[in-house]
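The other protein chains are all here in position, but one chain of the complex has been omitted.
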Amino acid sequence: MPFRFLRLQGFLAAAILLLATLVALPAAAQDRADIVAEICSGDFAAQQSALSRLAGAGVEAGSEGALWARRIVEAFEGRSLRCGDGLAVIDTPDGPLRASTLEPAEGVDTSTLSAPSVNLRLRAVAASAGAVLRLFTEESVAARAEAAAYVDRRREALTPEILAAAVERETDAALRDTLSTLRASLLLADPDPVNRIAAIEAIAQDATLRNRTAIAEALAGETDAAVLAAGEKAMAGIDRTLALGKVLATLYSGASYASVLFLAALGLAIIFGLMGVINLAQGELIMIGAYAAWFTQEAIRAALPGLLDYYLILAIPVSFLAAALVGLLMEVLVIRRLYDRPLMTLLATWAISLLLINTVRVTVGSQNLEFYQPAYVSGGFPVLGDFIMTSNRLFAIAVALFAFIAVVILLRRSLFGMNVRAVTQNRAMAGAAGIDTRRTDMMAFALGSGLAGLAGLALSPLYNVNPGMGTGFIVDSFMVVVLGGVGSLVGAIVAALGIGQINVVIEPIYGAVAAKVLVLLLVIVFIQWRPEGLFAPKGRR
Amino acid sequence: MNAVTMTAPGAQAIQIDGLRVSFGDFVAIPQLTFIARYGEVHGVIGPNGAGKTTMLDVITGKTRPKAGTVRLDGKVDLLGMDEPAIALAGVGRKFQKPSVFEALSVRENLETALRLKPRSILAEIRSWADPRRGTRVAEVLEEIGLSDLADTPAGILAHGQKQWLEIGMLLMQRPKLLMLDEPVAGMTEEETRHTADLVRRLRSPERAVLVIEHDMAFVEEIADRVTVLHEGNPIFEGRMADARQDPLVRQVYLGR
Amino acid sequence: MAKIQSDARVDRPLLFRIVAICLLALIVAVPLLGGPLSGSALGLTPYLANIIGQIATFALLALALDLIWGFGGILSLGHGLFFAMGGYLIAMHMLKAGYVYGGVTPDIMTFMGWTELPAYWFGFESFPYAFVLILLVPGLVAFLYGWMSFRSRVSGVYFAIITQALTYVAMLLMYRNDTGFGGNNGMTGFSTLLGVPVGAPGMVTGLATASLVVLLLAFLACGALMRSPFGRLLIAIRDDEARLRFLGYDTLWPKLAAWCLSGVLAAIAGALYVPQVGIINPRLLAPEVSIEIAVWVALGGRGALSGAVIGAIIISALKFWLTGFVPEAWPFILAGVVLVVVTLLPNGLLDLKPQRLLAPLRRNRKPAPEPAE
């Protein structure tokens, strides 16, 4: 269509003109001063164009220019670039530097200058430009690869020309391929259909909904049959991956929710399931575990800051023991007297939960605790399509598995486990056989409490940690234990997975509350129908 | 010690055929056939886990078997009925642990125990104050020897007295089949002797009495006939004196 | 006052009479001191009259729970559900009546963008209709749930936990605005009750007196019922349900009857409570609210009607006083009370007979039995 072609030509001409100005500029000192002045101008459009020019600095001026540009961009982003009275300096700990020359600015009082405000748009362009400049200035391949991955996501300051230059300069073969693909993907509106097809194929390599939308939008005005065919094929491929990713994401969400439920319920499965004690303070033991983790973090921060990254691991015994100790005290002081009166235990443990919540509240305070999030519990990694595996939930799943295996081994293989099972099956016989049943009760209660503490640790990267955090878990965890079958650990894990999975399937359709309501009602009705739960312990009831 | 004379067998009160009970993988009773007759006191003995209590659970409707039949008077199929219906059909059971209504007086316990067949519960509780009921209560109080304690709350009775009260509650019902699960467990010698007297008096042509017990001497004293159960199988049936001589019984139960 | 029959099993005769007489005295005193004599030295401020009225509804609620827990041995940790039902139903009546007759648009219509109230609000402007529903809806819910649970022999701690879960479910549902009962906001801004503006001078003392009257009537009626053969049957169920079944009683129906009665009483308490506080929201369905009801009964003494009433009065009066005054201390006091009762006074304050004051030193006291698992 000739008209369309003309328009495209016009667009291209404009683009080339713009490019020409871009490429021709940044070398001279005067240009640098101009760019800085534009950034300081406070005029949105001027700031945007200045940042784009900075991004192109590496193409023309090589490393030296790129280094300067990077310095400016980072100073702008970090708000250490200060402007005022026709002056622009970078504030550094060693004193201000003139922005255009990076020479010390003697006698400039930075407090009279202000940082230009960085709105979201400018920040995006600046971040993109910064990453582009890292491609040109970083020495290590890894750092450049990291920058490449970043510009792949943030393309505001990216042009095919810049990438072409980057590809040319690149020494690492693998990274060069990555950059070439990236460059190809920028040519979605290229006049050459071959380039457009290449762009579609490059984009389709990362099968996300966002990229599918990009291809679909590009195809909207497409006339070339080959490009259309390539686009349809690419979109079909993305659709398949997305569907698979969605299934995986649902499974993962379900598993992660199940791990939370299971962790919260595991201690209860011991205390209620094996010992028959209704512990309404179970949620507060979770809270104690989380607080113990926080105190560990603070202790490590103070004493061994180098190990701070590992505090969640180091806190495992601390959280476990802290909650176990609280549980032990509960058992010795109160619960021991009430084994024959289950309903009174219920009230007593509720009172203890009230005490624990409020003791923590008046001693530590009611605000959320600040947790340092090491790399292994923050962020996530894309797996397939739009499915991102978040690390904090992965951590919870790992701890849940670890706790499950440890408890199974403990109960099946250790003398203590044998004692517990003997006492729960026939208290009198176990006592006659020489087992100290009181001590066994005490230890089993402490174990159940300790496991709740462990749950607190594992949930601290996921939930707000404050004195009331435990109250939300109690109904859910009872439902898990009762549904699974009292006394059955396998039952608890199956019940948790079931509840978790059903929940995440219903949630997107009817919302979080309806999902929870439906699941709870299902469990309640199920228990009416089969009071012994999914996995009833075998034997006479 | 009086030897119990063996009388001619009466009509079958309860008849169990081909009974099989299992819990999950655990088979409590593989295949049991058992008969208790009117006019007899029938003792059931066996080591722990022999399936004695399980058998009572099946008869009273507490446990559902996997296979087999349980008939009362040769015609009433108890397996299709729930616990209250079985009780109303004439099966009374005393639990191992004394089970009385602790907050009610001895008299009220007995009044409550008289539950008549086709009436509604509402009609029943209205008639608790009926004078005719009072007569029956007085009889039973006499029978179990608690007349003096009639207005005492059951909760403060001694262990043995509670057991007798519970037996008395069953007597109120005039059951066809009376089952006593370890009636003398935990009793003093004096109480045991008193209980033995009571149980002997319970023998009547309209009633079959089934006693499950660990105490050999007690069984020997009261039972006309004993069945020895081992892992759910009857390995002996006959007189207690003969049971003591039986090699198989000696091996599994007495032979230590 | 007519002769009050007493039965030591149901209550301590003297205590029962004392409580009844005190309630009667309050019924006379509150309207006098809150009305004509409000200016005198002993005069009641509206604030205090209101508190007395609220506490009366709590005592009624405790009475309801004691029927089923103290006498039937069935612990419900979900009585907040019935209480809230009564409250919501009366609130719906007051809002709808204000809307239809007074032209006051309920907030919920504004922020939900509704032009009319949902269909299930139909007829609520009529008090008789609302009143019938206050008896019917909780009764029906109690019946359905009780029938399901008792039939499948869910009992003891299972029953307690499942009632709690059920209440929790109701709370989640009611917190949703889409459910149509005001969500988190609940209902407030009532304008009239039975044609009288809620801000009218006699309203506070009137409601308080009404609550006291209902409490006294319920107290006497429950006392009579528990002394009747039905009460004895209920006690027999508590003491040994299995024994009773093996004697030929189908325990489903007596339990169900007591459970429904208890639910309806709790709903009546809720219907009296909400007009006095002027707001209801799903908070009443929170698990800890229902547990607190059980604490009242446990403190006063299970299985004694006067105990339940006294327990509710003591704890809620303490709470009213302390939450405004030393808020941090209240949870500690409540928790302390529970722990002391549970470990040292298994039958609640009723253990505090003069001759039992040394009781904690004796080991072998027998707590009231709990139903066999």
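Letters A, B and C name the chains as they come in the text, with residue numbers starting at 1 for each one.
The rule is simple: a residue touches a chain if its C-beta (ideal position, glycine included) is under 8 Å from a C-beta of that chain, and two chains touch if they have at least 3 such contacts.
Definition applied: contacts and distances are computed from a predicted model.
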Mind telling me which option in "Cytochrome c oxidase subunit 1", "NADH-quinone oxidoreductase subunit M", "Urea ABC transporter substrate-binding protein" or "Propanediol dehydratase medium subunit" is what UniProt lists for the chain we can't see? "Urea ABC transporter substrate-binding protein"
Can you list the shown chains that the absent chain is in touch with? A, C
Among A:N466, A:Q501 or A:Q528, contact with the omitted chain is made only by A:N466
Subunit A positions in touch with the non-displayed chain are 44, 79, 117-121, 123-124, 127, 154, 208-210, 212-213, 216-217, 249, 253, 256-257, 361-363, 365-373, 378-380, 382, 386, 388, 390-393, 462-466, 468, 472, 504, 507-508, 511-513
Tell me, which residues in subunit C touch the chain that this view leaves out? 45-48, 50, 107, 110-113, 172, 175-178, 183-186, 188-190, 198-199, 277-281, 283-284, 320-329, 332-333
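As a convention for this text, only the chains that are shown with their structure count from here on.
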Compute the centre of every chain as the mean of its C-alpha atoms, then state which one is farthest from the centre of subunit B. A
Going by CA means, which chain is nearest the middle of everything shown? C
Need the CA-centroid distance for the pair subunit A / subunit B, whole Å please. 66
Averaged-CA centre spacing for the pair subunit C and subunit A, given as whole angstrom: 46
Once you find the CA centre of subunit B and the CA centre of subunit C, what distance in Å lies between them? 44
The subunit C residues in contact with subunit B across the complex are 9, 229-230, 232-233, 235-236, 238-240, 242-251, 253-254, 303, 366, 369
Under the definition above, what is the set of subunit C residues touching subunit A in their complex? 75, 77, 148-149, 152-154, 156-158, 160-162, 164-166, 168-169, 172-173, 175-176, 287-288, 291, 294-295, 298, 328, 331-332, 334-339, 342-343, 346, 367, 370, 373
Would you pull the subunit A residues touching subunit C in the complex into a rising list? 276, 278, 280, 334, 337-338, 340-344, 346-348, 350-352, 354-355, 357-358, 362, 471, 474-475, 478-479, 482, 513-514, 516-517, 520-521, 523-525, 527-529, 531
